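The other protein chains are all here in position, but one chain of the complex has been omitted.
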Amino acid sequence: MEEIKMAEKDMKLIVNGKRLDGRNFDELRKIKMEVNVLERTVGSAYVEWGNNKVLAGVHGPREFHPKFLRDPTKAILTCTYNMAAFSVEDRKRPGPDRRSVEISKVISDALSSVAVLEKYPNTGIDVFVEVLQADAGTRCVSIVAASLALANSGVPMKDLVSACASGKIDGEIVVDLMKEEDNYGECDLPVAISPRKGDVLLLQMDGNLTRDEYTKAYNMAVDGSKKIYEMQKKTLLDSMVNFVEGEQK
Amino acid sequence: MNIEEYLRKDYVTSLMREGRRIDNRKLDEFREIKIEKGYSSEKAPGSAFINLGDTKVLVGISMGVGEPYPDRPTSGVMTTNVELRPIASPLFESGPPREKAIEIARVVDRGIRESGAIDLDKLYIEEDKVWIAFIDVHVLDDGGNILDAAGIGAISALLDTRLPKYEDGVVIRGEWEGKLPITCTPVPVTNVKIGSNLVVDPNLDEEYARETQLTVTTTDVINAMQKSGIGVFSSEEVDEAIETSFKKAKEIREIIEG
Partner (left out) sequence: MFNVKDRESVIPGQLVGENVYCTENCLSEDDKVYSSIQGMVRVNGNRGTVIALSGAYTPKRDDVVIGLVVEVLECGWLVDINSPYMSVMMGEEATKNVMEDDLSRYYGIGDRISVKIIRVNEVYNFDLIRPRKLNDGFIINVNPKRIPRVVGKRRSMLEILRKKTGCNIVVGQNGRIWIKSDKPDNAELAVKAIKKIEREAQTSGLTNRIESMLDNEWRK
């Protein structure tokens, strides 16, 4: 396995100033968003981002168990990130692993920073994220979908959460890494922001970046997040058309 | 306690006394079935997204290489796993599959295994190496009758499955060597008893009102049966359920293969 990786590491990720899938350095993959896609949840969203397919749904606010962990001042928001066994090429064993527990936690933290949880004391709000097909950057896709689902559910929020990753491939800083770039690139920097104020809600990094490269990569991720925000906004506003203007004949 | 169950059970039962269903279907009528094969085709060798009314199930097939069972050294292996994801219902909890998920997985598995739908003998690679077909059922929205949705999804996904290329002891990802050999199309049909009536494809409200249920998986013959839930059938009712199941399976098979 290591040998293959070493052999392919020589693979060029940038050819003639373009990336392997023909994108420019600051270009996002193709993205599609939809809300209100499930019947049994109070809010739901579906996001296709490149080859990623992610479904998010919200149950609650509902009674929180166990009782002694309830918070009489606010609701407790818990996100559960799960990958389908067939979402990756080598079958993933079902059930939580350390990676999905960590991602669940950072998404819960980001969402809890914007949700007005004081409105529902003593309750629990559960956000479930199902990765149906994974192709690099699932934590950003998940957080975007989860934020749409939460807004769709009617839980009050100070702002939406928008996210995008940037990274370094062949020495160049680029936005929104796809699978090969993620595997063989030098760095991955996922960022989630609240678009109104630009506050950072999630920031992770692995790889290596100089101080200047970091600044460039961070700004690129934030610019990407802002594009994502415009799409989220349009998705939510479009979903209200029937509600306000009546059904199209 | 399931609140929704208490809110609507009596109404479903009282309608059924007049031979009516809550969504106006005939007793032997399925909800609309929509099948999208190849839903996760970028990663999974085979997949199918099933909408059965508003029940949503995604089935993915993964192909791995492993050791055969000692008693059948030249046959491939299949396994079936069902995940009732909490996103699908406020009543589902996180954690490893519980008895309901395991029962569904086993009923789906039996239909495919006993009908010989996967030609396992063609999955032999070399000594001590055979293909393993993993059938993973991911339930995403429980609007009732997830068992039939899972069964229809599993065989649809298998029909969609490509066999990965295998060279010098390594699976080449993203390259294919033909299709997974499938010989027939087993279809499960679940019959539930409400009052003195038998109906197929219960929606969620009807599941709350059901007394008991019988699933019959058929090809040309009966391949698997499962009575599930507390409550009883008369032997005449079982006969009726088998007749209906053959008839409905034939219609559904055309949708799956079409």
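Should a chain be cited, it is by its letter among A and B, assigned in written order, with residues numbered from 1 in that chain.
Please note the rule applied: contacts are C-beta pairs under 8 Å (C-beta built on N, C-alpha and C of every residue); 3 or more make two chains touch, one makes a residue touch a chain.
Remember, predicted model here, so these are calculated numbers, not experimental data.
When the whole complex is considered, the residue among A:Val37, A:Met157 or A:Val174 that touches the unshown chain is A:Met157.
Residues of subunit B in touch with the missing chain: 1, 3-4, 6-8, 10-11, 14-15, 18, 20, 24.
Mapped onto subunit A, the footprint of the missing chain covers residues 42-43, 60-63, 72, 114, 116, 119-123, 151-160, 194-196, 232-233, 236-237, 239-247.
Just so it is clear, only the chains that are shown with their structure count from here on.
For the pair subunit A and subunit B, the distance between C-alpha centroids works out to 31 Å.
Looking at the complex, you find that subunit A touches subunit B at residues 38-41, 44, 51, 53, 55-57, 59, 62, 80, 82, 84-91, 94-96, 126, 128, 130, 132-135. On the subunit B side of its complex with subunit A, the touching residues are 39-40, 42-44, 47, 54, 56, 58, 60-62, 64, 81, 83, 85-90, 94, 96-97, 134, 136, 138, 140-143, 173-174.
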